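Only a single protein chain was left out; the remaining protein chains are all shown in position.
Take a look at subunit A:
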């Protein structure tokens, strides 16, 4: 056989055996191959032949194996199908690769190497082709496959802990992992299968590339939902340790099963998942922050958790933002009472003192509360009320702060401290990096509630003014001159606000004490009056304006009061009393014709009414109204009080007489509460008036400015006047800021009084 024919026959054999021309020969005859190879080697055709074989192999892979693999993945979004399809695809792929085995042995032979180097080379190639042809829908199958595997894993895991019983102690009959009855549970099968697939894919080196995204997504969503589950409605226990343990025992183990132990030993992988856990947990807690705050201090553990998480995550801005939104949606609206808002605020201050001792977060997050409270008229009243009411939520706060001894000066209230002037410069530290740079950071710790509350207004004088009002109300209702409680409160407030600010209040308390003394004295010297009088003698300058509605008292009472006044003048020369007839109270004992007698403690106007009936049996309402100089509507309300208590009866419309049967009850009765209610109603009546009055009083100081302005500048529009007032009135000395609208109302009222004229949009002084 000459060499040419040998080569040509070998070539055709090789061609045939390698299926180069498309026909497939099942069995390669070893002998023939040997001969062929020998020829190839002899003719120095190794490289050429290798190239041929590779070409063939690649072609095969590209046109058949890979498309077959991907074609297994169905488009249908059905978990079962998805699960099966990955299974099938991988098995098919394995079979296909096995079929190519003879190429590899041939290639190895050609290279003369014993180890299957060519196979490794092929794997790289295969994975490249596979990945280049990934269809978009394959992820679903991977997801389906692994989530089923994960469920199986979890369910087995659970069972190994719980011994066939779930938390409620019921025997599990249904496996949550494979959706089968427990006796037919396939979890183990699924898991084994998963192991095999993983092994195969790892073998091919494509496991990570194919599945890593899906598996991570799967795990992250598992972490998310687990965190949610463990956080819901549970603030009173710390979760973070539990969660970390869970992460280690379940998630890391599962990852170990899928990717092998080596994978989870990587620091980066562990870190990533732990970080994600913290993130998820922080988010969950942030969402619940409002409830946590309301529930403080019961929710202390979760606040602690959150504090730890915040230090590991960068979620502070998210926290402030989310809390702000929640607060606005859930707290700062018309429906919430001021008291509730205050309680929430105080709770927030307390919670944040744990959460973020620097106070930066509190400042940022609770700013809306402060702003909102500033808009509510009754805030100061509520604050003071709850501070001085020892039984209330904040009752202890005044006392609590006294160890601090720091007098609130306006600087600290306004949270503006001069860093240089600080005596505590040695302990100075820079503002936290997340502090709002537009605000001066004082390093004040938000622990003390009282300054935080006062801070709502940014000025203590408003606060003190409101306290004075409150104190005056309380003292005037206190008929026993008992001031011990108030003195105690005042002392505490003095520690906080300083003596000067509260000087007025001190005078008020002293007035009460003096009144008591003078009363005792005057009563001892007086010649037996018809009824005992004890006067609350107050210094008008120091007390808030009293509600002095004019009323004419019956003449005999006036005489008595005059007598008292005379006595007073004798004791305190050059001073006299000005009576405020509608304030105070009267103790009455009414005797009826049937010899029953009943005692009442009533406001003076009620007493005056009944006293008139002493002189005259029947009164027309109108008559009485003239006699007492009270408006009909007010009088009717008061008469009605007597009527409901069975003292008076209406014999015809608006005509009353004493009810002979007398009241239906015996003993002592206090009608002061009814008074409070009536006054409230009346206040509603005159609200319009009352609202306007102080406003105009405040503006009165501007009047001379306005006159001066208009004298010199002739005519000005209201905007200009407003602007000029703002510019040229001394800030602080007048204090009262007014809005454009207020000014306009004020000027219009002057126009009505013909002190101004208004034409074509400008105000001017009228021509003399």
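By our rule, a contact is a pair of C-beta atoms (placed from the backbone, for glycine too) under 8 Å apart; a residue touches a chain by one contact, two chains touch by 3 or more; residues count from 1.
Following the convention adopted for this analysis, contacts and distances are computed from a predicted model.
Undergrad: So which of "Cytoplasmic tRNA 2-thiolation protein 2", "small monomeric GTPase", "EOG090X0DZY" or "CHM Rab escort protein" is the UniProt name of the chain that got left out?
TA: Answer from the UniProt record of the missing subunit chain: "EOG090X0DZY".
Undergrad: Would you indicate which residue among A:189, A:513, A:570 or A:713 is in contact with the undisplayed chain?
TA: Only one of A:189, A:513, A:570 or A:713 touches the chain omitted from view, namely A:713.
Undergrad: Which of A:334, A:704 or A:754 sits in contact with the chain that's absent?
TA: Candidates A:334, A:704 or A:754; residue touching the omitted chain: A:704.
Undergrad: To test your reading of the contact rule: which positions on subunit A touch the chain that is missing from view?
TA: Its contact residues with the unshown chain are 704-705, 707-709, 711-713, 724, 727-730, 733.
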